[in-house]
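All protein chains but one are shown at their positions in the complex.
Read from first to last, the chains carry the letters A and B; within each, the first residue is number 1.
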Amino acid sequence: MIDLHHAIVLGVLLFAVGLYGALRTTNAVRILMCIELMLNAVNLNFVSFARLAAVSGTAQAAVPGQVFAIFVMTVAAAEVAVGLAIILQIVRQRGVVHIDRINLLKG
Amino acid sequence: MGSYLDVLVFLLTGVVFVFVGLWAAYLFRPHRPNPHKLSTYECGERPFGGSWVKFRVRYYIFALVFVIFDVEAVFLYPWAVIYRELGLFGLVEMFVFLGVLVIGLIYAWKKKVLQWV
Partner (left out) sequence: MDWNLVTPELIVAGTGLAVLVLDLFLSEERRRSAAYLSLAGLLAALVASVRLLAAGLPDGSGAAAAGPGAGLWGGMLVADPFALLVKLLFLGIGLAVIMLSVDFVESRRIAAGEYNALVLFSVLGMMIMAGSRDLIVIYLGLETTAIASYVLAGLLRGDARSGEAALKYFLTGALASAVILFGMSLVFGGTGSTSLTALLAPGFLGLSGAAPVSGPLALAGLVLLVAGFGFKIAAVPFHFWAPDAYEGAPTPVTAFFSVGPKAAAFAVVLRVFAPVLLLGQAGGPPAVLPVLFAGLAVVTMTVGNLVALTQKNIKRMLAYSSIAHAGYMMVGLAVATPQGTAAVIYYLLAYAVTNLGVFAVVIWLNNRGTGDEISDYTGLAGRAPLAAAAMLVCLLSLIGIPPMVGFFGKFYLFMAAVEAGMAWLAVVMVVNSAVSVGYYYGIVRNMYLQDEPAGEAVRATPMVGTALGLTVAAVLALGFLSEPLSHLARLAGGGL
């Protein structure tokens, strides 16, 4: 049977996949997608921990976990909007989305 | 494991059903192709151009604004579920929240993001 621990393991795996992708790829949009994957892992964690707390009897712990997940979703949307706007500006200026080719600043 | 067997059976039935349906239709339908029939269906409009065209940048800004307002609406749901318990205070809070969103809308409006040119 699937229990909550599987959900938490899935959360950890999702986070690891997202982190690997974010550090590995050079496409800015793809990095953004990987970060979103990490945030989904976080949400999964919050919701499953909230459920775990509710099952194990501390029902008041369930609410903050779900509230946190809602905040993460909304803030992530705002963050992505700003991030995509920044990427758009770069693409308009230089026509590239690869961070290894966006390298005016170094030293 | 019993519950997973159900899922498997359901899945297989679904896949088989689709293919059997398509195959049966292929057997019985008449074959009279013409250019109009083979063109892409776009809600009855006459299609033009390829599907890999560049969209205007304005389109993305439009989408971003939509995403923001769309997602912020999620806060209305928990509020709506218990707004009787929250009473007047909750109502005022929600209007403050919506007020901030409206300021964002006014900003987008004045910056002419909402105009489709």
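Just so we're on the same page, contacts are C-beta pairs under 8 Å (C-beta built on N, C-alpha and C of every residue); 3 or more make two chains touch, one makes a residue touch a chain.
These numbers come from a predicted model, not from an experiment.
*Asks:* Name every shown chain in contact with the chain that has been left out of the document.
*Replies:* Looking at the entire complex, the absent chain's contacts are A, B.
*Asks:* Which of these, B:24, B:100 or B:114, touches the one chain of the complex that we don't see?
*Replies:* Among B:24, B:100 or B:114, only B:100 touches the chain that is not shown.
*Asks:* Can you name the residues of chain B that touch the chain not displayed here?
*Replies:* 100, 103, 106-107, 110-111
*Asks:* If the missing chain were put back, which residues of chain A would it touch?
*Replies:* For chain A, the residues touching the absent chain are 8, 11, 15, 18-19, 22, 28, 31-32, 35, 38-39, 41-42, 45-46, 49, 52-53, 58, 61, 64-65, 67-68, 71-72, 75, 78-79, 82-83, 85-87, 89-90, 93-94, 99, 102-107.
FYI, only the chains that are shown with their structure count from here on.
*Asks:* What's the distance between the Cα centroids of chain A and chain B, rounded to whole Å?
*Replies:* It comes to 21 Å between the two C-alpha centres.
*Asks:* Spell out the residues on chain A that touch chain B in their complex, using ranges where they run on.
*Replies:* Spelled out, the residues of chain A in touch with chain B are 67, 70, 73-74, 77-78, 80-81, 84-85, 88, 92.
*Asks:* Which part of chain B faces chain A closely enough to touch in the complex?
*Replies:* These residues of chain B touch chain A: 57, 60-61, 64-65, 67-68, 70-72, 74-75, 78.
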